[in-house]
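FYI, not all chains are in this one, though none of them got moved.
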Amino acid sequence: MELKYIAKENSKRKVVKVKGIPVGDGDFTIIAGPCSVEDMDMILDIALWVKENGAAILRGGAYKPRTSPYSFQGLKEEGLKYLKCVSDKTGLPVVSEVIDPRDVKLVYQYVDMFQIGSRNMQNFPLLKEVGKYDKPVLLKRGMAATIEDFLMAAEYIAIEGNDNIVLCERGIRTFENYTRNTLDITAVPILKELCKLPVIVDPSHGTGRRDLILPMSLASMAAGADGVMIEVHPCPDNALSDGEQSLNLKDFKAIAERLNSTKECFLDTRSK
Amino acid sequence: MELKYIAKENSKRKVVKVKGIPVGDGDFTIIAGPCSVEDMDMILDIALWVKENGAAILRGGAYKPRTSPYSFQGLKEEGLKYLKCVSDKTGLPVVSEVIDPRDVKLVYQYVDMFQIGSRNMQNFPLLKEVGKYDKPVLLKRGMAATIEDFLMAAEYIAIEGNDNIVLCERGIRTFENYTRNTLDITAVPILKELCKLPVIVDPSHGTGRRDLILPMSLASMAAGADGVMIEVHPCPDNALSDGEQSLNLKDFKAIAERLNSTKECFLDTRSK
Amino acid sequence: MELKYIAKENSKRKVVKVKGIPVGDGDFTIIAGPCSVEDMDMILDIALWVKENGAAILRGGAYKPRTSPYSFQGLKEEGLKYLKCVSDKTGLPVVSEVIDPRDVKLVYQYVDMFQIGSRNMQNFPLLKEVGKYDKPVLLKRGMAATIEDFLMAAEYIAIEGNDNIVLCERGIRTFENYTRNTLDITAVPILKELCKLPVIVDPSHGTGRRDLILPMSLASMAAGADGVMIEVHPCPDNALSDGEQSLNLKDFKAIAERLNSTKECFLDTRSK
């Protein structure tokens, strides 16, 4: 495996700044927000709550790559506008997914960090396109991607000039179907060993079940993750997408408090 | 699973025409050619040979989605020009992969059938883009795609107006690593039962080993596949990509002869 | 991989005789019968029917290894007695599963071939025990067994002196859950290349769906399998185990006829 642009130099790790917020500096970053941006009030309420309760970055999907063409596909540019507006009001940087290389320029104007989703981890034209911009990229692992596939995908971005990349483990497909995916937490220390990039975990997609978000967030932290990305919805049972894996506001608060009170114990594994 | 545009109506199957060549009409179609188009002479030699020996459609990659950014990425438009030229000389229709929605218009001018590769099976903007054109699409199954994911991806194309789609089983990722992928031949009768589209198999990528191409092609035929796509190279050991799974010209001839002499035995399973 | 006792010598394949019936001699052997032996009349009716319609060996489970301890566990010795009695009346050799090394001696008295099931493929004391007897063994692949694991399990039996072993591919566990398992037909030519033993396929467990038994049996034959093992039940919907994957008598007849009329086409791939 020939890594150049994301390889560690002198064992030095990369700190990725998202509108000034560092990821990978030894702190544990919580990214939170709804699966999909549904309307202005909803995203503002969530943003205020998660900011108040420990999140450093707001997430929200405007372009939704859904298995079925008949599922809700996201609010698209309208959703991005809401995110930008909420970001301006709250000061929270926002990350949102881009799924089409032709949209990168547009999405760039609204978000502070691009997200490349699992289904697009090997969408090489898209990787190259975000690699040309000066905003950081959250790259999620593909459902069947090996460690090498994942690192090579990051390398595709970095070659273009943008090595502000955060890797996100989000579960792989296995025979086990009690959970939506099998969260491969072992990938966290492996990825941190093999490259310089920060690594976070998405326990919401990784498990598909909200009752598993706390233990899997703690486990990710203990394994050395630099943060987590968690789905939050004011009323998960009415969410337009992925409600069963979203936390309500109260539960998010409890989890974020727990993560913040525990993070000191793992300063050393994170900064390794 | 709510299929509309690729669902069978009155149990009727779809016949997809590729520049006049029918796929799914009860015959068994052999698509053959190199993994990558490497130069003009090479692709012409292969085309003449495979046409002479039983192939109905020529394949050849010009845009190559490779795991590593440091691997050969294809000749791009130059490769397409060679394909078009060879198609004009030989009369063989050509299929070639498109990996970027921005390239669809260009690729359209050179090929007779678009190929969507495994890594892009859920690249929804790309699926929608090829859905807007009037040339057929060869859609390969994703490495971790369920049957439902696969059918829904085809539906994304068909919704846009283009239901000239051929599905291609090409192996899924499992724990078994003796072969490159695990060819899921059972998917053939399942897909043919669940939708109207023709189904072919790619034993080259499905196994990654040239000695398995004949038995797996025969098995695909027996299971009801409407054809196979096989990689052929004049000198596999010197191929710029995937040589270990490519047949040389002589072996291709033997396999094609065997497939053609056997296909009558399975007229019934194919047309089911 | 160091194979000694099951390795090919001078490329010679092994023919395994089951009470005189050869498996692996170039013919295509059909093994048929119920998942579980349920009562005397039932097993006799099936035996008469499958013998009349092309089966060469009768299968039937007396000791059933079931995931849940609350599922039907088989008639045990009583079931073996029925099998023996039916075998005597019909002349069909019988194969039945043994799951406990302490039962091997008992089972030996009733059956013509031991079956080692998937869950016991690496039950080494059991493998060694059947290796000490002079009756053949049908060894099924484990659900997560690699090709190497599978061959090594056969080697464990053969070391003890009994190399009358038939390997049986029966599906592996993957993320795909449309079928009960993913039938790995590619394993057939691989196993036949790597060792001298005959290889058959179990499409009943391999797919878990009766509508897939014909196409998967034909595909197995085309890939070079020396036979298939098929579950048959006079009234599948009332079966005490695995009814959804059992054929009724009429459908078995149709499938067996088709297999017998097609087998000449693949004499060469089988005897390879």
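Annotations for the structure displayed:
Letters A, B and C mark the chains as written, and numbering starts fresh at 1 in each.
Criterion: a residue touches a chain if its C-beta (ideal position, glycine included) is under 8 Å from a C-beta of that chain, and two chains touch if they have at least 3 such contacts.
Note that the coordinates shown come from a computational prediction; the quantities given were computed from them, not determined experimentally.
For this complex of identical protein chains, the structure file gives a whole-complex count of 4 copies, while the figure shows 3.
Note that only the chains that are shown with their structure count from here on.
Here B is the chain whose Cα centre lies closest to the centre of all protein Cα atoms. With centres set at the average Cα position, the gap from chain B to chain C is 35 Å.
Chain centres here are Cα averages; for chain A and chain C they lie 48 Å apart. Across the assembly, chain C contributes residues 174-175, 177 that each touch 2 or more other chains. Interface residues of chain A, counted against chain B in their complex, comprise 2, 65-70, 99-102, 119-120, 122-125, 142-144, 148-149, 152, 155-156, 159, 172-173.
Per the touch definition, chain C reaches chain B in the complex via residues 144, 146-148, 172, 174-179, 182-186, 188-190, 193, 206-207, 211-212, 214-216, 218-224, 262, 265-266, 269. Taken together, the chain C residues at the contact with chain A in this complex read 173-175, 177.
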